[in-house]
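What follows is a single structure, and I will ask about it in a moment.
One protein chain omitted, others in place.
Chains here go by letter, A and B, matching the order in which they are written, and residues are numbered from 1 within each.
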Amino acid sequence: MKAPAFAYLAPTTVEQALGYLHEVEGARVLAGGQSLMSMLNMRYAFPDCLIDINRIPALSYIRESGNLVEFGSMTRQRDVEFSNIVATRLPLLREAILHVGHRQTRNRGTVGGSLCQLDPSAEIPTIATAMDAKVSVASVRGTRAIDMADFPAGYMNPAMEPDEMLVSIGIEPWPQGHGHAFLEFSRRHGDFAIVSTAVLLLFGEDGLLSRVSITLGGIAAAPVRVTLAENVLLQTRGTQRDVERAVAICLAVDSTSDTYIPAWYRQRLAGALTGRALNIALKRAGKQ
Amino acid sequence: MSISNPIPDLSAARPITLVVNGKTCNGHAEPRVNLVDFLRGELHLTGTHVGCEHGVCGACTVLVDGVSTRGCLMLAVQADGTNICTIEGLSDPDGAFHPLQKAFHELHALQCGFCTPGILMSAAELLASNNDPGEDAVREVLSGHLCRCTGYTNIVTAILRAAAIMRGE
Partner (left out) sequence: MSLNQNLGIGESHFRQEDEALLTGNARFLDDIQVPAPLQACFVRSPHAHARILGMNLDAARAMPGVVAVYAAADLFGELTYWRMPLGFPLAALPDNTTPFVLASDEVAFVGEAMAVVIAQTRSQAEDAAALVQIEYELLQVVSDCRKAVETASPTVRTELDSNVLQDYTLSYGDCDHAFRNAGHTFTESFWVHRGCAHPMEGRGVLAALDPSTEMLTLWSSTQMSHELHYAVALMLGQPEDKLRVITPDVGGGFGAKYMIYPEEVVIPAVARKLGRAVKWVEDRRENFLTSIQERDQYWTVSVAADREGRLLAIKGGFVHDHGAYTPQGTNVAYNAASSLTGPYIVPAFDLNVKVAYTNKVPVATIRGAGYPQATFVMERLLDRLAADLGVDAVECRMRNLIPPEKIPYTKPLKSRAGVPLTVDSADFPALLQTATRAIDYPGFAARREAAAKRHVLLGVAFANSVKPTGRGPFESARVRVQPSGRISIYTGATAMGQGIKTTLAQLCAVHFGLPPDAIDVIAGDTSFIGYGMGGFASRQSIMAGTAVSNAAIKVSRKAIAAAAVILKVDESILQLSHGEVHTAGYEHRISLARLAMLLKGVPGYALPLTTDPGLDETVHFHCDVQTFSGASHACEVEVDPQTGGIKIVRYVAVQDSGNIINPQLARGQVHGGVVHGIGNAVFEWMGYDENAQPLTTTFAEYLLPTATEVPEIEVIFAPSPTTLNPLGVKGIGEAATIPVAAAVIGAVENALTGCGVRICEFPLTPVKLLELIIAAGGDHSPLAASVPERTEDGIHQ
């Protein structure tokens, strides 16, 4: 299984990359390669040209900027895993990143690459959805921001023009004292999740939940924020009864069916994982 | 630089220079050639193996700038200017076994040996950053590798033993 021939360009600046993307027909961006290389080897993809952005140092960073944590799109997943900023400000992401593939995957794979691949089961898009991330995409025409909720245009299809490139992602951390949990169910360690759950919650001074985020990965064409379940928990104390009501909603989320996994099973996992994740998050938030 | 159409030249072979096991190596490869095929073909380092070409089996794992990398998921041209460690560089220059090789040998952690070089490189990376991993950490690293022969039991024991040797026990 050898890749087909392609032209190859390796820009060293963002500007150069954007210029190539705009000029060259049938070009694809090569980021970490953990998805694209398999497709090339199996001849499922036939790009005329690969634009390798691994030699643009300006695209790889993790930094706090105002109220956000910002990631350059070429930040290796490995760097996310070992980042102090992520560990302290974005514990949900830290928890999830450990499920991304294996050591070798995270050593090369990138935050931006995973976001643009938009595999509905992938952890990074799921967390980005859970945390209302904002992504920045650039082209020769300039830069624009896209809310994560608007980023998936369809199944594995980001809402970007063919000559646009993802350059950075901004995530606003939840306040200290928030509860978080990430759980996934897969056949083997490191496999893509069949279904995953990302939960964030925050209690107000009155002891009632003031903010809730519940996201399901792998359930549909893109990660799903289950706002109905979130709403059912808002302004409650997060009792078992409240959790059960949220779980019941997750059991009914519209789910994909495919050759291996029927919709009802995805729903089942959604319920099971969300129930468990909520309980963990509630404990971590200092309640229950 | 701006180009109107992709010039055919851009898919042609180009020179690649990299350091492999401490030695500077030069070769040529088309952009489409992946790193493991380049190491095996152009550089005649056949110790790293090809098992699946889609990033699951781990047989092609080498260290690129110190971190474990699937050689089938990286282009040779991307390795230009990097520092690579392969199985051929694991033992001492005088031929003495690395503690991992010694432990694998004594604890029968390999049978056909096809998956072994990749596993050894991942294990070397683990022990370089964690000198006392538990069994869970070892199994987690191994989960990025497929072995059909050993059932993994002895591989786990051997990596733990190598760690002990390296701690001086």
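Side notes on the structure shown:
As a working rule, a residue touches a chain if its C-beta (ideal position, glycine included) is under 8 Å from a C-beta of that chain, and two chains touch if they have at least 3 such contacts.
From a predicted model like this one, the values you see are computed outputs, not experimental measurements.
Taking every chain of the complex into account, the omitted one touches A, B. When the missing chain is restored to the complex, the residue among A:111, A:201 or A:269 that touches it is A:269.
Summary of contacts with the chain left out: across B:74, B:90 or B:162, the touching residue is B:90. Only one of B:69, B:82 or B:101 touches the chain withheld from this view, namely B:101. Residues 30, 32-33, 40, 44-54, 56-57, 59, 86-88, 90-91, 97, 101, 104-106, 108, 110-117, 120, 138-140, 142-156 of subunit B touch the missing chain (whole complex, contact as defined above).
In the full complex, subunit A touches the hidden chain at residues 1-5, 42-43, 185, 187-192, 244, 247, 251, 257, 259-265, 267-269, 271-273, 275.
In the analysis below, only the chains that are shown with their structure count from here on.
Per-chain Cα centroids separate subunit A from subunit B by 28 Å. Put simply, subunit A touches subunit B in their complex at residues 1-10, 16, 19-20, 23-25, 27, 30, 33-34, 37-38, 40-42, 48-50, 52, 54, 78, 101-105, 107-108, 188-190. Put simply, subunit B touches subunit A in their complex at residues 1-8, 10-11, 30-32, 34, 37, 53-55, 58, 61, 64, 67-70, 72-75, 77-78, 122, 125-126, 140-141, 143-144.
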